[in-house]
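Each remark here refers to the structure printed beneath this line.
Missing here is one protein chain; the remaining ones are kept as they sit in the complex.
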Amino acid sequence: MKRVQAFMRQHPWSWSFLAAFTTWAVTAAYISGTGGLALASTALSFSTFFVMVGIGQMFVITLGPGNVDLSIPSTITLSAVVSMMVMDGSNTLIVLGVLAAVGVGLLVGLFNYSLIRVLSIPPIIATMSSSFLVQSSAIALGRGVKIKPPLALEWISTAKILGVPILALLVIAFAIGMAVVLNRTIYGRSVTAFGQNTRAAKLAGVPIERIRYLTYTLSAVLAAVCGVFLAGFSGGSSLNMGEEYLLASIAVVVIGGSSIAGGNSNVPGIFGSALFLFLLVAMLNTFGAAAGLRLILTGLIIVGVVTFAGGRKESR
Amino acid sequence: MNGLQFFTSARFWRGALPALSLTFVLLGVFWLQPRAMSYFGLNLLFNLAVPIALATIAQMFVIAVNDLDLSIGSFVSLVACIGATWLHDTPLLGIAALLGCVAAYAAMGALIYIRQLPSIVVTLGMSFVWSGCAVLLLPTPGGSAPDWIRALVTFKPPYIPMPILAAVVLALVVHFALMRTSWGVLMRGVGGNERAITRAGWSVLKLKMTMYAMTAVFGILAGLTLVGLATSADANIALRYTLLSIAGVILGGGEFVGGRISPVGAVLGAMTLTLTASFLSFLRISPDWQIGAQGAVLIIVLALRAIVNRMEARR
Partner (left out) sequence: MTTETVSPLISLAGIQKVFGAVQALSGVGLEIHAGECLGLVGHNGAGKSTLMNILAGTLEASDGALTVSGKSLGKGYSVQDAGNLGIRCVFQELSLCPNLSVAENTRIIHPVLKGFAWRKRAAALIMDQLERIFPGHGISPVDIIGDLSISKRQMVEIARAFTVTETNLGLVILDEPTSSLDARVANQLLDYIEKITASGTSVVLISHLLGEILQVSDKIAVMKDGRVVAFREASEFDRSRLVEAMGSTLAAGVAPRRDVQSAQAIGDERIHMRPSGQPDDQTIRAQAGEVIGFAGLAGQGQTEALLEIFEGHGVLPSGRGGNDCCFVAGDRQVDGVLPLWSIRKNIGIASLRRLRSGALIRNEREQELAEAWKDRIGIRAPNVEAPILSLSGGNQQKVLFARALGSASNIVLMDDPMRGVDIGTKNEVYAIIRQEASQGRTFLWYTTEMEELDYCDRVYVFRDGVVSETLVGSDITEENLLQASFKQVSGAA
């Protein structure tokens, strides 16, 4: 028992998996039969999208106080709209569409970074301002056009092997890769140093500006890729498809045990908390709770988790 | 510093920027649509600016103490829902609920300060809570605003249109409270140098709780004004206010950290943002670009401010 406790203290992400598993078990027991497995499969499907944007947001948040990417939702929407238009429902144009989406991500990332750098304004204001522009572009481009995604894209976004979504497998592989990037590469170390003490990192030779640029671009590109698959998953783009990802992308990072004060993050927790957030809603649905109650509980859990995990305690 | 120096100083330009931006956009509107230059025209142009200005002032109280409220939009929505239901049907319950909201905000400020939590995340979580309450209260759009609020917001004073009058009164009252009173000095001091305030023996906890409570008070005013103008409410009625209010404060010359805020500027900033939307419609540009134009105005003003700051640094 002691060893379990020690493990959980050392690995803050384990809480999110425990919470996800508990909610799943309670719900599965309630619905009984094979419903539990189906629920797990659905949870995997939906949580992959949270994970994709969550990882990008996590790298941004790792950069330390004030670093949050508020342009994720609008980037998701714009990239979905653009990629659907480029693909135009044709399988042969998928690669081009994905490239276009990545291009959107690169542009948004560059724009965010330039605002932060040139105007020397806090990242939260910069990403907020650019989200206004990005969202507007998405609305202007996407209004009234509803293009179905190519079949192949729809297939890869929704198909399952033995109940396990293919996309989830891809995202798990990707997440493992990003965990290695975070912990074992120069970039990952630099991001973590940046978030602990930017000045100290700079004086230790970390190329601060390059790291900041790469990180905001990474976040935007991941949001853009998420937009493509989300459009494939839900049968096309819609203008409010990114909306819930603003809060969700931050919530999965925080619930996953990454420090909101920066400098200390982990990838597994993103997965655990994405599953947990979905399963929580599923559980409340199963129990017939009203929509309002679901929202309230989600909110209280986020506040509870940060209160419990605490802020940066050193007095400086 | 003599007069001429003052007019070329960075401080002057920083302060003048919000007023200049509003004038610029307003002139644009008048040029495109001269008929807007009337009592009714102005009424129409600025009607919706009043709740936004109130929400912006609410946001400003939090920004003054170096925090950020990402829940103000859903909070204003909740207040609008309370206004359109309980306040209309059972006024006492409505008033109690609103007082409860103020207490909840003060408690949120206390939690953030005592546990040294990032306000972004806490308010983000609370935005779910406010939205949830609003949905429970008003699952589908509807309800109706109390008559006294309707009467108040549609009141037509002689000569000066109501929204202009309201904006001026709002700006002056908050300016007086925050910038002129000895109490306001302490509040802004918390944003400037929390340690200095602690060392002088004041309780930063109490000051922060007060600021959060003030945010709630102005959020409530915003919600009630909004429901008065819209006559009914829904749970998502003001979600856009979160970002708009932050943009308004920044546009009005407020700094994100350091307690440098300007109530007059914040009100001007909110009006500029509202007017930008109308400006587009006069240009016959699709309303799709409304948010984009607001973003562009924000970026332009921030760019101008960066130039002013750099001018100052060079000296």
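Note that the chains take the letters A and B in the order they are written out, and that residue 1 is the start of every chain.
Definition applied: contacts are C-beta pairs under 8 Å (C-beta built on N, C-alpha and C of every residue); 3 or more make two chains touch, one makes a residue touch a chain.
Every value quoted in this text rests on a predicted model; they were computed, and no experiment measured them.
Colleague: Out of all the chains shown, which come into contact with the hidden one?
Modeller: Looking at the complete complex, the unshown chain comes into contact with A, B.
Colleague: Among A:N264, A:T286 or A:T307, which one is in touch with the chain left out?
Modeller: Missing-chain contact among the listed residues: A:N264.
Colleague: Could you please point out the chain A residues that touch the chain left off the display?
Modeller: Contact residues on chain A toward the absent chain are 180, 184-186, 189-190, 192-193, 196-197, 199-201, 203-206, 259, 263-264, 314, 316.
Colleague: Could you list which residues of chain B touch the chain missing from the display?
Modeller: With respect to the unshown chain, the touching residues of chain B are 1, 11, 180, 182-183, 185-186, 188-189, 191-193, 195-202, 258-260.
Everything that follows uses one rule, which is that only the chains that are shown with their structure count from here on.
Colleague: Mind checking the centre-to-centre distance between chain A and chain B? Centres are C-alpha means, answer in whole Å.
Modeller: Going by mean C-alpha positions, chain A sits 30 Å from chain B.
Colleague: Could you pull out which chain A residues touch chain B in their complex?
Modeller: Within the complex, chain A contacts chain B at residues 65-66, 68, 70, 115, 118-122, 124-125, 128-133, 135-137, 139-140, 143, 247, 250-251, 254, 260-261, 290-303, 306-307, 310-313.
Colleague: List the residues on chain B that touch chain A in their complex, please.
Modeller: Going through chain B, the ones touching chain A are 68, 111, 115-118, 120-122, 124-137, 139, 243, 246-247, 250, 256-257, 286, 288-296, 298-299, 302-303, 305-306, 309.
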